[in-house]
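The structure's right below; bear with me while I get my questions together.
A single protein chain has been omitted; all remaining protein chains appear in their positions.
A and B are the chain letters, set down in written order, and residue numbers restart from 1 in every chain.
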Amino acid sequence: MGDLDTREQVHPGTAPGEDLVLEIRGDGDFDTADMTLSIGPAHPATHGVLRVILEMDGEKIRDAHPVIGYMHRGFEKLAEARDFRQIMALTNRHDWLSGFSNELGVALAAERLMEFEVPDRAQWIRMLLAEWNRVLNHLMFVGSYAIELGAITPMFYAFREREDIQFLLESATGGRLHFTYNQVGGVKIDLPKGFMKESTDLSAMVRKRLQDYVDLVLGNEIFHARTKGIGPLPPEVALAYGVTGPTLQAAGVPEDSRVTEPYLKYGEIDVRVPTGTNGDSFDRFAVLLGRIEASLDLIDQIHDHMPAGPVNSKLPKIVKAPEGYTYIRTENPLGQLGYYLESDGGKNPWRLKMRTPSFSNVQVLPYLLRGALVPDAVAILGSVFFVVGDVDR
Amino acid sequence: MTYPVLSRAGEALTPAEQEELLRDRLGEGVLETLDANGTFTVTVAPDAWVATTRACKDEPLLAYDMFDCLFGVDRSEAGFDIVAILYSTSRGQRILLRVHCEGGRDKPVCPSLVDLYAGANWMERETWDMFGIEFEGHPGLTPRLLCAENFEGWPLRKDFYLASREAKPWPGVKEPAELDEQGNPIVKIPGPGEAVGPSILDEVMAEQAKIANPHAEVSGGPDATAPPEPAAPEPAAQTTPGPGPSEAADEPEAPDETPGVDFVTPEEREAKDADDAAIASARAELSRIQQAEAREQKAAEQAAAGSDTPTAGPAIPEGQTADLRDEGGLDERDGGDDAQAEAEGDDAGHDAEEDR
Partner (left out) sequence: MTTVAQTASILTLDNFWLSVGLKIVVVLGLFFVVPLVVGYMEHKVMAHQQDRIGPMEAGPHGTLQLVADGIKFIQKEDIIPSAADRKVFALAPGLALVPAMLIFLVLPLAPSFWVEDLELGLFYALAISSVSVLGILMGGWASANKFSLFGGIRAAAQLIAYELPLILAAAAVALQAESLSLVDIIEAQATMSLLGTDVNMWFVFPQALGFAIFFVAAMAELNRPPFDMPIADSELVFGFMTEYTGIKFAMFLLTEYAGMVSMSALMVVLYLGGWQIAPGVPLPGCDGAGGIFGCDFIGAAIGFGVTMGKIFFLTFLMVWARVTYPRLREDQLQKMSWLVFVPLALLNIAVVAVGKVFA
């Protein structure tokens, strides 16, 4: 190889049996070949089908290229052929751990375009279920992050809580994962009898069990050693990439849609936003646990505020949105989910753009992974919370 | 150290002031602004795209430090628009920047924002992947971000049809709704942006569902008086096999559907909707009367038996669906649901527009 530092742009294909391209650097008269390691797409550490190609020097990572699109299902195109009732069932599914919050965003966007008045009780019910959905989502990541680091027990405890919460949500909506409970103008049907009491009891129990995670994981010295100082994310970089949610709050930016742009009735209750200091993996996990507790506080407040009344409004036979467009952003468990809804006056949207939190969170991975070791790569991958369906839509 | 979120919320510029500031900086670059539906949009000329974004980012009064997203919108014959959404954490406000891409539909191009916001990288790659819009100055638009590597075509363009049944017809047994009287598959040519399969299929299937499950106990009166709808549809055009003409009360959803013909025109649809509405409201009226009678009767019985019923009361008015459900249990909710559905005959797509 010559004297110049030639660096090929490595763009790996996805065909099976592809050649691994080695990148030859000419360092004076010493040629070294770095190893290219591909994590994924099927790998225990990545949540779903995400492929990260690491260029490595021994165990140190020199560069990382995430390859996404394995789960691209064309949601935005499908949404252009669905009316506003069918879209609810569609948007459940891109971030399947936060199905309710996704539907909520679309419903709010459509209601804003149509200038629909949503009854109070419907708004409070939406908030209650959205917060339970948040707890459900965060518990999942608590369990999965711990198991990636080798602690196998918190996963089972997290799922124990998740089962109870899913049972509660099933009693109201009929679904454990995909709720399809929102509709334009409110929620489909009222909460069943006894729901509020169950919800109160469950919130107390989850709060009590939250201590298990603090003791078992957050206070564990080995956990500290594995996550403190790993993958720090400065706030300016995070904002330039559009990172949101626990990842951004751990970087020290208390940017939470429920506080900065209150929707539904979040303006009337006290929303606490836990923030980190360094933006490293430890802070991200601590913020996650803090958000669970904050959501439980919110749930208790919502219990006190829940009014009586109707839960949906009369809809016209065909739900049509007037011409125009709007952009609405809600605080999903993983970050801020934005929906750009443009309508041409018909019953299907002309353009529905889903600005998903995981897409931006995954985009920042190369920045975090550069210079890290391979075991740290797993710690970082797990701490930047994302769901692959959300990344690819 | 906490980032100063909402630290200057009180000093946020109003949309008019922002427009003034941007026009001052960019002059002719700013084409128009729009403040509607809770969003403030500034449409700029393509050569001012980067300058406007830079102004939004760097101007101390604007301070849009967070890059939200960037995507394309298909404008049919007019070409493509790019929309970039920026957010200011210190002021708590958002701006949408819109630009119309040069090059029309054949070779749309747009300058890249990667130097200003790192997050624009993947957003522009995705927009290129979906629409085919080239971004000048982008470090590397290939390989395709979301689609498969060897994919051909730009999926989100309106002239790219959803290929649900177009690429290959369903090889299995066809459902009755997809076959016409002679047993040939119904072929429908979709309009731009329309799906081939589901939406028309839903209507036809809803039609058949209604025929198979007539609400006999309710449709006592109006049936005789209801005129059998946009009329005597030609038997050849009847997409519902079997007991079509005899169920005149259940007006067929798409009686004009002949195999291979386009959608009904909007005017015809309007007329049909109006008639549907008339029928349905008449039916709803009747059911309401019947429900009220049933309730009074039940109340009388239970008063005679001496027990309390929580749901004794007047007929439930429209729109008030939840008051009684609050007290009622699951069983009552189930029982009440049917009653409610009948009472609000034409609402929320329960009956008439079943699966539209």
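To be clear about the criterion, contacts are C-beta pairs under 8 Å (C-beta built on N, C-alpha and C of every residue); 3 or more make two chains touch, one makes a residue touch a chain.
Keep in mind that this is a model prediction, so the values were computed, not measured.
Just so you know, the chain we are not showing touches A across the whole complex. Only one residue from A:83, A:190, A:376 or A:392 touches the chain missing from this view: A:376. Across A:120, A:148 or A:342, the single residue that touches the chain missing here is A:148. Shown as candidates are A:162, A:226, A:291 or A:355; the residue that touches the absent chain is A:226. One chain is missing from the display, and on chain A it is touched by residues 35, 37, 43-45, 59, 146-153, 156-157, 160, 216-217, 220, 222-223, 225-226, 373-378.
Criterion: only the chains that are shown with their structure count from here on.
By the touch criterion stated above, chain A contacts chain B in their complex at residues 9, 11, 13-15, 68-69, 72, 74, 76-78, 80-83, 85, 112-113, 119, 121, 183, 189-190, 192-193, 235-237, 239-242, 251-255, 259-261, 275, 277, 308-315, 317-319, 324-329, 338, 340, 342, 347-348, 350-351, 353, 355, 359-360, 363, 367, 392-393. Taken together, the chain B residues at the contact with chain A in this complex read 1-3, 5-6, 36-39, 65-69, 71, 73-74, 83, 85, 89, 92, 94, 96, 117-119, 121-122, 130, 140, 142-149, 155-156, 160, 162, 193-195, 198-199, 273, 276-277, 318-323, 325-330, 333, 337, 344, 346-349, 352-353, 356.
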